[in-house]
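A single protein chain has been omitted; all remaining protein chains appear in their positions.
Then we have subunit A:
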């Protein structure tokens, strides 16, 4: 049955191999080499130098501030994301479509603009800022401000992961649960959560990666106070400006390490999700 017309691009070995080597070359020069370079630079002064840079007071503080912000951002966005996804997939109400679109605002807006918006609102010349100033509340240029913009920038991740999945799964199982007399909490714990858990983890992984790596929005509201409002990405820039290239790359290697771990966790979760989907398909057949 095979005719010459069905021969596709890539069936000829030379096309295939030149495409593969081109792809490898691009991946190598654009991704792998810079990644390796980060670690080579970080260990430029040997392991001792690396450790000395990591244990620097300001670096330690930057690490803990970054972890603190991520640790607070994740639960906030987790609750918000689940609530939102549940709302738009389980209920019909006017403006539902609009709400789904609005969730994406933080993706559409440049992080720097997001930072400036918060500054204009909560800065001492802002609408709310002058009131806060009179009541001696400092949000901008301190860690709560950093947390606020990070939550803003990362808030779509969880909801975006959940909405398509929950739409696909439908509400039959939950309705079955209700008829069997499950309370709201039982329903969530026993029916909804197990169905969405891998998508949820996926969303959390993405939120975490972005929360730790965010530069633009945070840099606007940080005030760059060393040992107080300097997050890890800002710390990298600051060290680089100080001509401390090894220190900068040491901090950068931490961020790169987080990114790599994120990637592995992400692939694992994707694999689990795919498996769950297969199981679901088999059951429905």
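Following the convention adopted for this analysis, a residue touches a chain if its C-beta (ideal position, glycine included) is under 8 Å from a C-beta of that chain, and two chains touch if they have at least 3 such contacts; residues count from 1.
By definition in this document, contacts and distances are computed from a predicted model.
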Requested in this report: Determine which name in "Penicillin acylase family protein", "Anti-sigma-K factor rskA", "Thiosulfate-binding protein" or "DMSO/TMAO reductase YedYZ molybdopterin-dependent catalytic subunit" the UniProt entry assigns to the undisplayed chain of the complex.
Outcome: "Thiosulfate-binding protein"
**Report entry** Listed residues A:87, A:133 or A:265, member touching the removed chain
**Finding:** A:133
Report task. Kindly state which of the options A:12, A:29 or A:64 is in contact with the chain not pictured. Result -> A:64
Query - Touching residues (missing chain, whole complex) on subunit A - result: 57-58, 60-61, 63-65, 67-68, 71, 119, 123-126, 129, 133, 138, 140-141, 223-228, 238, 240-243
